Every structure is written in C-alpha cells, then in structure tokens.
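See structure below.
A single protein chain has been removed from this complex, and every other one stays in its place.
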Amino acid sequence: MTFSFEIPLLILLILTAGGAILVKDLVPAVFILGSYSFFLALVWAWLGAPDVAFVEAVVGAGLATVFFLLTLFETAPKDTRLHRPPPPLAALIGLPLLGFLLLYAASDLPNFGDPASPASVHISPVYLENSMHDTLTPNVVTSVLMDYRAFDTLIETVVIFTAGIACVLLLRRNQA
Amino acid sequence: MSHHLPALLFLLPFLTAISLPMVGLKHREWCRPMAIAAVSAMSVASIVNVVVIMDSGEIRYAFSGWAPPIGIEWVDDGLASVIMVTLSLLALISLINAGPTSSSALGQRIVPYYTLILLLIAAVTGIVFAGDLFNVFVFLEVAALSGYALVGVAGGKALVSAFRYLILGTLGASLYLLGVGYFYAATGTLNMADLAQRVPELMTSKAIVGGLIFMFLGLGIKMALMPLHGWLPDAYTHAPDAISPFLASLVTKVALIAWIRIMFWVVGAGAEIEHVPVLFLLVELGALAAVVGAFLALTQHEVKRMFAYGGISHIGLILIGVGIGNPTGFAGGVFYLINDAVMQAALFFLAGAAMYQYGVRTIEDLGRLRGQAPWMTGALIIMAMSMVGFPPTGGFFGKWYIILGALEAQNYLAVAAVIISTVLTLAYFIKLFERIFRDTQPSSGIIPVEAPLSMKVSIGVVSAAIILLGLFSDPIVGFLLDTALPSGL
Amino acid sequence: MLELIEVWLHRPNFIAFVILFLWGFYIMVTHHNLVKKLIGMYIVQTSVIFFLVAISAKTGATVPILLSGTGPVQAATYTNPLPHVLTLTAIVVQIATLGVSLALVAAIYRKYGTLDEDEILKRLE
Partner (left out) sequence: MIQAHDSVIVLMLGRLLIPLVQLFGLYVLFFGQYGPGGGFVGGVIFGASMILSILIFGPSASYSKVAKKVVHGDGLGLLIFAGVGGLCLIGGGEFLNYAALEIPGLEVASRRYVGIMLTQIGVAVDVAVTVISIVFSLSSNDEDSHA
C-alpha cells in the first residue's frame, strides 16, 4: 500500500490542528479549524467514506465554523493571556499513560485495510449483499443508516433536537 | 402485543417531549400536566412490564424488524424491568416535586425546560434497555446534553459547573466511543449478545483489553467513579433544586447500569486481564470510591455538596456489591443501586425543601430547622438511617446482602470497605444532626416560607419508599436472584 | 519494541489519530480559554471519528455505493459501511455538543464578561 497521497494530507492535518490550537487570536483559529475539517474530509474521502467526508465538509468546515464565529462575535475574540502556567502534574502523568494505552491496545488490531479483519467479514457483508434486495437502495450507508439501524438515526436526530432545545433554554430568556 | 412494551416505555416520554415545543407555543400551562401524564403512563407501563417479565420471561425487541446482529436490539429482562420501575417512579415523583418553584423562576422557558426533562427520562429508558454498544452511546449523549442544559439553567455559578460537566462528560463519551471502536475492530459486531459469544475467547487480545479500559474510563466519568468524579459535586450543588434529584437519581445510575451490562453480559464475570480477574479490580476501585467519597462528604460545608459526595461513595458500594462475583453480592449490589437512586432523590428533595422553606445552604444553616420543621427532620432521620444502614430501611438490607456476599467470597477487603464507609457516613450524619438538635446559636430571623404541597408529598412518598424497600427487601432480592442474574455467575 | 514501532509506521493514520487525540485532550483539560477548550474538544471528537473511519478501510475496495443494480454483490470490493454509519451519528453528536457548549460559553460571557477560566473562578468567589 502506498502512502504517497496520504502522508502529506496527514501532515497538513496535524499542522492545521496545531494552528487552531496555538493561534492566540480566536477568529483565525476558528478558520484554521475549518480548514482542518476540510483536510479531514479529504482523508476520509481517500479512505473510501464519501458520505462521512461530505458530512464533515458541510458540518465541520461549514456549520461548526458558523457556530464558533457567531459565539465569538458576541464574546471576546481574543485570548488575551500572554503567559501560560506550567501544565498540571496530572496531565504530565496521565497523557503519556493514555498514549501508551492507545498504542498498546492498537498492537493487536487487525492490519490497516485488511479485507479479512473481523469488522470486514462478520456483519458488514450482510448489509452490502442485501441492501439492494431488501431496500432497493444502492447507497449502502443510507440503507444501514435509515433502515437496518434506523433507531440509532432516530436518536441521533433526537440529539440534535435536544441541542436546539438546550440552546433555547440557555440563551433565550425573553422569548419562548 | 406485550412484546412492544419496551418500545412503548420509550415512546411515551419521547413523543410527549417532541410535541411539547409545538403545544407550548400556544398553551404554556399545558406543559406540566402533559409531562406528568406521560411519565405516569410510563410508570404504569413499567409496572405492567415487570408483571409480563415475571410471567413470560425476557423480551427481546428488534427495532426495524431486523434480527439482532444486523439490527438494533433492546433487552428487557429482569434487571432492566426492575430498574425501569424504580427510575420511572422516581422520575414521576421528581417531576411532581419540580413543579411550582420552577414555574415561577423560568417564565417562558418552561417549555424547553419540560421538554429536556422528558428527553432525559426517555434517554434513561434507552440506556437501561439497550442491547447494542453504540445505541448506549447515543442515548448517553441525549441524557448528557439535556443534563448540561438543565444544570446551566440556574445561571451564574451553575453555568460554570455545567461547562465543566460538559467538558468532562464529552471526554467520557469520546473515551467510550473509542472503546466501542476497539471492540468493533476486534470483533466486527456491536450487538451485546453477539459480542458475548466472541469476546470471552478474545480476552487475551490487547485490543479488547484496551477497549474495555477505555469504555470503563468513559462510563466511569459518566457515573462519577471516585478519581473521575470531578464534575459531579459542583454540578449537583449549583443545579436548580428541582433538577438535582433528577440528576442524582437517574444520570449516574444509568451509566453504572450500562457498565454492569457490558461487564456481566458481554465480557462475562470470569474475565481476566493478564491473569488478574476484572471483577477483583472493580472491587478495589469500588472500595476506594466508597471510603474516600464518604470521607470527603465528612469535610463538606454545603448540604447539597455533602449529599453529592455521599452519592459518590454509594457508587463505590454498588461496584463492590456487583464485583464480588457471586449471586448474593450481585443481587445485593443491584438492590443497593435501587435504594441509592431512591435515597439520592430523597436527600435532594429534602435539601431543596429546606432551601425553599428556610434558606438552608450550608450545614450551619441547618440550625434553623430546630424545633420548627418536625416533618422535615423526621424525613431526614429516615433517610439518614437508610444512608448509614440501620434496619428496617432499604439501605440496611442492601449493605447486608453486599456484606453477606463478600463473606461468602471471603473478600475481607470488601467487608472492611463497606464497614469503614458506613462509619464515615454515620459520622457525617451526626455532624448534620448535631446542627439540628444541639446547636446553641439563636436561630436567625429568617421567616420560613410555607413549602408547597407537592414538595411535602414527594418527600413523604420517598421516605415511605425507603422503609417499604426495607420491608419488602426479601421478595425484591428474591426476584433479582431469580431473574436478573447474568449467566456464569 | 522495534517491531511494534515498525507496525505502527505501517498505519500512519493511526499515529495521526494518537497525536490529534492526545493534543486535543491536553488542550481540552488544561487550557484556560473556554473557546480554546472547545477547539480541543472538537479535535478530540474528530480524531475518534477518524479512528472509526480507518476501521472501515479495505485494501483495493471502493466506496460502499453499489455499482450494478442487479446481480450478486462481492462484499470484499466495497468498504465496510457500518463504521461510516457510526461516524455519521458521531459527527451529529459532535456538532450538537458543540452547539450546547457554545451556548454555555455565550451565557458565561454574558454573566462574567470574560472567557478566561481563572478570571471566572476569581469572580465566583
């Protein structure tokens, strides 16, 4: 497997994430975060997930940026503090531990892109093979999302509904 | 028809919640009656559900009509049905308790307020029944999002607490999702029953071990297990008095139930990581939480914060109970979970009423209750008896079965932890009652406000429930032993 | 140990995930600016989603949109659609959480007039 296309994208991804974290001025940081989302969408498209890439491009690069900007317009657009305190001890111990755990757990994962991995052979072929016959829907992601696992999608829609109601409850004191 | 019961239990609060914004546009005053009606119907349905489960065994409900590993499945067995009755009745009482005081403070925002409460209740139903790892995640997020907003509605300090709750809660959800990802990559399925057949033989795989640890960390944050409890005391203390009982009796408990499901129904009680039994680790963590939580409760000055730490200590006790690894301990742990949900609701009802009536916020303020509020003091005595564990309250029998189980398993560390936490609990309640009965400072000139009837009724009901749980502990634990045990215990 | 490192080098996207996750985690927990915390949270959530998407990849497979209307489907020629579904849901959860958290940030700013956590804690006392 060649990584010639992926490696530069991943480097750009980490650079943009770093930019979003390190830039002091919050409005540029949010725009850099938007470009981070965009690169993420590219990586996902490369990994064969066009649906996810599409949603990330619309939601991450678009909607999230709009939400951030609207909040920043109402609040302070700058991180005014110049000196940052030293990191707390718990973070210095906890983060390497967490990183070690991530890598430790990954060493037994099936190889990247392995067509014989459990995830590729156990349940998912059923969706791919039956989607057309069961639902007449060629886009398997849609048929899994809206039919085989439709209940998850209902709750997903409830999550976004909850968020809307929560924003109303928190921010609109005068109108219902 | 009866096999639709789990779906019905979810649909009642859910459909009411999604129609409230539109109904509330024209008729704001309908929100409360509609919410109460929905949750009452849900309570009745949950009682019917237990009867059906007793009669005809567990119900497995496949959403969208797809057989389990393909579709999403809900499992309605003994454990889920008993927990569901407890939680829905508590939700009903909390809803009645939450009434008049919140209406005046919120004004027009009463519509989103009740919508979020109903969504929280619906999400709790989902987590209790879910038989699918990812389904649990989505429901946890619904519960969490409504929880954040409901904590933040008080404004001021509550906003900051809610923000911290959100940061830690999202961290927990991300870690849980990560764990689900590792499980999925290693097994290829998300359904709990299907996983249960594949995971035990994979316990040597580092991916499964790592996934299990991540899921435990994530749910540990959600259930406020001791070193990960940072969000809970602030959130419960600063949340509106009407909301604290909901959070205390519902939110942390369902995370614990999700963990019990994963631990006993997916991984299996006999699982070992590198030859260390997982359950042994659970007991250790539970013992730590039980003792340190009770000790921290002793050092608090605010009433609600003290009760919050009491709840953290109880999460530890429940983990000890289920972690002992024999039927007595497991049933005792689950029974204690039910008791804890009731006790937490009761304590926060009382804290809310004391705040409303006498403006009690700190322990020092409790002196105002002296000689003034016999019914409130009486209820507090009942709750304290149950928290510490005097017969004939439910708390006593819960601890009794946990200790019995621990002795059976010859796990003396667990016995010691339960006893130490009991002594510490006794100590902090003595500290409370000392203020009420022996305080010599003259009561301040605060003129008490008469508490509304709904508050008194709800406190009375939960106090009675604590004693009833004690009196009927035998049949309940018997039922749990008969129907709610995981296989392999 | 060397073998492990070699194994990890064969999955560059996993290494990217670990870096993003830990960096975001660190910012989310320790940064004093509330909006920066949320940027960290956003990066943590997207990195977990990244991990899930990477599970779905199969070497030499195409996107999970069936090409021919009829005839049997070779499952190995399409990537695994289930992680995509999970990630779609997770992205929605992420944006919903972001909305609520930004609402909280806006409400905190209205009350305390700052986004600096230490300042807010000072004003609380």
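For reference, chains read A, B and C in written order, and residue numbers begin at 1 within each chain.
Here, contacts are C-beta pairs under 8 Å (C-beta built on N, C-alpha and C of every residue); 3 or more make two chains touch, one makes a residue touch a chain.
Computed from a predicted model, the values in this text were never measured in an experiment.
Trainee: Thinking of the complex as a whole, which visible chains are touched by the chain that is not shown?
Mentor: Missing chain, whole complex, touching shown chains: A, B, C.
Trainee: Consider the whole complex, including the chain that is not shown, and state which of C:24, C:40 or C:99 touches that chain.
Mentor: C:99
Trainee: Looking at the whole complex, which of A:63, A:76, A:91 or A:121 touches the chain that is not displayed?
Mentor: Hidden-chain contact among the options goes to A:63.
Trainee: Tell me which of B:19, B:40, B:372 or B:454 is the one touching the absent chain.
Mentor: Candidates B:19, B:40, B:372 or B:454; residue touching the omitted chain: B:19.
Trainee: Touching the hidden chain in the full complex, which residues of chain A are there? Just list them.
Mentor: Considering the whole complex, chain A reaches the absent chain at 50-51, 53-55, 58-59, 62-63, 66-67, 70-71, 73-74, 133-139, 141-143, 145-147, 150-151, 153-154, 157-158, 160-161, 163-165, 167-168, 170-174.
Trainee: Using the touch rule from the top, list residues of chain C that touch the missing partner.
Mentor: Its contact residues with the unshown chain are 63, 65, 88, 92, 99, 102-103, 106, 110-111, 113.
Trainee: Name, in rising order, the residues on chain B that touch the hidden chain in the full complex.
Mentor: That gives, for chain B, the contact residues 4, 7, 11, 14-15, 17-22, 25, 61-65, 156.
Here is the rule we go by: only the chains that are shown with their structure count from here on.
Trainee: Graph shape for the chains shown, where an edge means the two chains touch. Line, ring, star, complete, or other?
Mentor: The chain contacts form a complete graph, every chain touching every other.
Trainee: Ranking chain pairs by contacts, what comes out on top?
Mentor: Top-ranked chain pair by contact count is A-C.
Trainee: Would you mind listing the residues of chain C that make contact with two or more other chains?
Mentor: 21, 25, 29, 55, 82-83, 89, 93, 96-97, 100, 103-105, 107
Trainee: Could you list which residues of chain A touch at least two other chains?
Mentor: Where chain A meets two or more other chains at a single residue, that happens at 102, 106-107, 119-120, 123-124, 127, 149, 152, 156, 159, 162-163, 166-167, 170.
Trainee: Can you name the residues of chain B that touch chain C in the complex?
Mentor: 134, 137-138, 141, 145, 148-149, 152, 155-157, 159-160, 162-163, 166-167, 170-171, 173-174, 177-178, 180-181, 184-185, 190
Trainee: Can you check the complex and tell me which residues of chain A touch chain B?
Mentor: 101-102, 104-110, 117-124, 126-127, 147-152, 155-156, 158-159, 161-163, 165-170, 172-176
Trainee: Give every residue of chain C touching chain A within the complex, in rising order.
Mentor: 4, 7-8, 10-14, 16, 18-27, 29-30, 32-33, 35-36, 38-40, 42-43, 46, 49-50, 53-67, 69-70, 72-73, 75-76, 78-85, 87-89, 91-93, 95-100, 102-107, 109, 114-116
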